[in-house]
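Apart from one protein chain that is not included, each protein chain of the complex appears where it belongs.
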Amino acid sequence: MKNSFVELHARERAEALLDDDVRELVGPLDNMISPHLEPQGIVPESDDGVVLMRGTINGKSALVISIEGKFQGGGIGEVSGAKIVAALEKALEDNQAGKTIYPVLVLDTGGVRLQEANYGLLSISEIQNAVIALKKFVPVIGLVPGRVGSFGGMSITASILSYLIATKKARIALNGPEVIEQEAGVREFDSSDKDLIWNTLGTKQRLATGLVDEVVEDTVDNIKKSVSDAIDAKKDAHRTENIDFYLSLLDKLDLSKKLDIDGYRKLYSEVKSEKHVIDDAVGSNTPGTKSRGRVWFEKLTGIKNAKSSVSTVLHAEKDGKEYVAIVPDADNKFPRVRDGEVGLEEGFAVASIVNKVVADDADKDIKRPIIMVVDVPSQAYGYQEELIGIHVALGSSAAAYAKARQAGHPVIAFIPGDAVSGGFLAHGLQSNRLIALDDTSITIQAMSKASAARITQRTIAELEEATKHVPAMAYDIDNYEKLGALYKLVKGIGSYDATDENVAKINSIIDEAIQTTVGKPADLHFRYETPIAIESGRKATNAVRKAVFEQWNA
Amino acid sequence: MEKLHFSFDTKEPIQKPVHVGVVASGDLEVIFRPTTDTKSDINIVTGSDGFKEVWQNVLDRFFARYPIQANIEINDFGSTPGVVNLRLTQAMEALKDEK
Amino acid sequence: MRTLWIFPGQGGQRPGMLKDVPQDLKLKVKELTGMELTDDGVAYQDSIQIQLGILILQLFNVRQLTQIKEKPEVVAGHSLGIFGAAVAAGVLSEDDAIKIVFLRSTKMKEAYPVGYGMGAIVGLTRKEVTALVKQVNAPDIYVSNQNSELQTALSGSLDGINKVLDLAKENGAQKALILKVPNPSHSPLMQSAADALKEAFKTIELHRPTCTYLTNYNGHAVHTVDEIKKDMINNLIYPVYWDTMMSVASELGIDTTVELEPGHAFTRLIHTKFPDLRNITMSEMGIDDTEFLLKKWRKIND
């Protein structure tokens, strides 16, 4: 319509939301481009596709972060991610100092920029951490105007925001239909069926099932008013604190037939939320489906053939530390969650467990450390997972871990197995120390090679060629170490070698890691300050942070 | 991807920096910065290879009409000469604006 | 619903692609040609192994599609692919196809003059490429396959081709490269292969096509045995006018394409040219997903 917001570019959108007097931070003239695109033959953009702009919204001091959906599909890379994180951290500082400033995120993004895969994942987890901290002071409003909409890791972020406004030209989901078709076949999700896609992921359906809070007409005035009103009303949908509701919903889900849109709307409206408590894992004599995560959980907690009320999520306390693991169940009632993926139930169960640990220790000075045992091949790829909103499930567990860490619980991730994409964001990347085994069988990545090749329209051979130039693209743990995010890469222990001696060694490394967190800020800055990070791994990140901090105040 | 460099002997120095456009498919971004040189340097990063001659023609024509002295950076994702010219002339309009 | 079956030529072969192909087809190859298909990296350096491998893979796909009661309105093969297409159109038997492709690949291997091959130019029209060839004016350079409006192949002497490729790069070509094809296919230099095939076809019984067949040598929609026979015999001495074939397919009113194995190169080409068509690539979707989609689209259409 006249004065359409969707038609505007990211910079124009930021200007449209803010009153007249605006100031951009680290703009195109600062030319902080991504160093990882040119080596792969991709043309960079001077602002790396993210606009940071300070000003006021109807007089209220505000920071607008606007992602350019037209540049590389709005994918988050190292520089663009660092710009967002640094700006959110300065906003947090101001709010903590009583200088109220409201952050607004304009999401037009496919999630991780596949050409900078692991940088994208790291940045997205850091964005989520900053949002959780900010929400203690001010509402963090999200806006999904469309054409691209919101996908991938940034949809997990969207679920964590206080309030989500969209137009009817947007779609919101974790996995795009092409990725689900690639991973699970066309009968799971036919990516050529436009009606099915929009009726499932479009904002009309998302509004009806609690994944979007408001759908507005696509004009600048309407959208600015909604954002401003949402700030005034201090709106908060608490979308990632709806855990018992969703666990109750999953209990009632009839898995014998394929869930469709009407079926879900009916179920969603009828479910009554009941309190769920997931007890500690107990020993048994029937071994669960084998996985590296299960082997180490059982050895670290001393529970043999551990099982729990949720077959895929084990947790137990040992020597004052709470261990949490996601494990496979070959005959899980959820057909798309049989190889250890993080699906709906896993996300909400982990959130329930971690929130309980925090609640139990609320009035204690020393907070119990939480140890994630990470072996997650990916998030679940399924139609009903998207229909219900798997991005909210993963957002719930990511938020739970972040809140735990910010409440003083040391959160340590021990990685004996895979750590991929949404699974790693939900169960792994909110830890402030990452310990991984140096084993070639471990994959740390944002997407399977087949899907990444299809989305970036390259052959798998071309993809592998690219990984030689950009460590962040690589799938193996040695390249991952080059990013500087690991606390420790443990050599000499294979991912299945959970001998007593090795378990003891890992335990001591975990305890040591816990000690390094004592008295330190409960944020994720550790990753920027390791020798590798400073020297090469996060050089661009640190340069961007410096520039944003310098330019924050005029 | 190709990186191209051109330079033109010009005389009218520009007073302020200007940025126009987005690196979308079929589009480009253009950045003008004031320079102390007595010539204009143009650095182009383009996703479409083999169009050096066409870029030369577009820039010859542009500088013939607007002989400005500036440091110019272009990031191009496969735009036609018409779109390149539109962005360059839009940058000229932005230079004249007081806003 | 009107479907076009696409049969790709050499290029998409990869080790292990024959793992699901039934034993009887592999035995047929052994009995009729004496060749043992090893379906591994070494095999796919040899033109005979490649061509016979791709052929029986496509014969298997045709059996699978026929089993789920699918029939094409139009078939289109690219170079080697025309023999699979001829079988799908009911013109050529499986056995004769195997024998012909064995002869064809053997002849191509023999006609292996060092210093001859193919090149490809992306970004110039056929008219522009032809003008460059004329400009170079060296012997044995032929403008060959036209895979899309701006993708033209060259066939002939590698020295000559390289001169044209250099010229192309200076005239706005995005890509100009030598192809990994050991002989000047689809040019008059392959006349010996055409003669051998002409001889062989004298003793082969052909039947009326049950659907429309798109010829490589001039991009026409044909319905007669003679036209298809001419295309098979002369396939190697004429360019493949693939771009024209796809325009004709669209004009015949096809709305769905099924690309048989291996690979999906031609689906990508036709999707850029006609984005509204629905596409299936059997290399990525197995026969079950293919059946699911075709049944679903047919319900929507009819």
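Read from first to last, the chains carry the letters A, B and C; within each, the first residue is number 1.
Here is the rule we use: a residue touches a chain if its C-beta (ideal position, glycine included) is under 8 Å from a C-beta of that chain, and two chains touch if they have at least 3 such contacts.
Rule of thumb we're sticking to: contacts and distances are computed from a predicted model.
The subunit not displayed here is recorded in UniProt as "Malonate decarboxylase, alpha subunit", chosen from "Malonate decarboxylase, alpha subunit", "Monovalent cation/H+ antiporter subunit D family protein", "Urea ABC transporter permease subunit UrtB" or "Sarcosine oxidase subunit delta".
Judged over the whole assembly, touch between the missing chain and the shown ones holds for A, B, C. In the complete assembly, the contact with the undisplayed chain comes from A:202, out of A:111, A:202 or A:328. Across C:198, C:220, C:268 or C:296, the single residue that touches the chain missing here is C:220.
Taking the complete complex into account, C:150 is the one of C:150, C:181 or C:232 that touches the chain left out.
Residue-wise, the contact with the chain that is not shown comes from A:7, picked out of A:7, A:497 or A:512. Touching the missing chain, out of C:11, C:172, C:188 or C:286, is residue C:172. Where subunit A meets the missing chain, the touching residues are 1-4, 6-8, 168-169, 194-195, 197-198, 202, 204. The chain not shown here touches subunit B at positions 48, 51, 54, 57-58, 61, 64-65, 80-83, 85-86, 89-90, 93-94, 97. Residues 123, 125, 149-150, 172, 218-221, 223, 244, 247-248, 251-253, 276 of subunit C touch the missing chain (whole complex, contact as defined above).
Criterion: only the chains that are shown with their structure count from here on.
Among the pairs A-C and A-B, the greater number of C-beta contacts is found at A-B.
For this pair, subunit A with subunit C, the centres built from the Cα atoms lie 46 Å apart. Subunit A and subunit B have Cα centroids separated by 39 Å.
Within the complex formed with subunit B, the subunit C residues making contact are 123, 169-175. Of all the residues in subunit B, the ones that touch subunit A in their complex are 1, 17, 19, 22-25, 27, 29, 31, 33, 45-47, 73, 75-77. Interface residues of subunit C, counted against subunit A in their complex, comprise 278, 284-285, 288-289, 292-293, 296.
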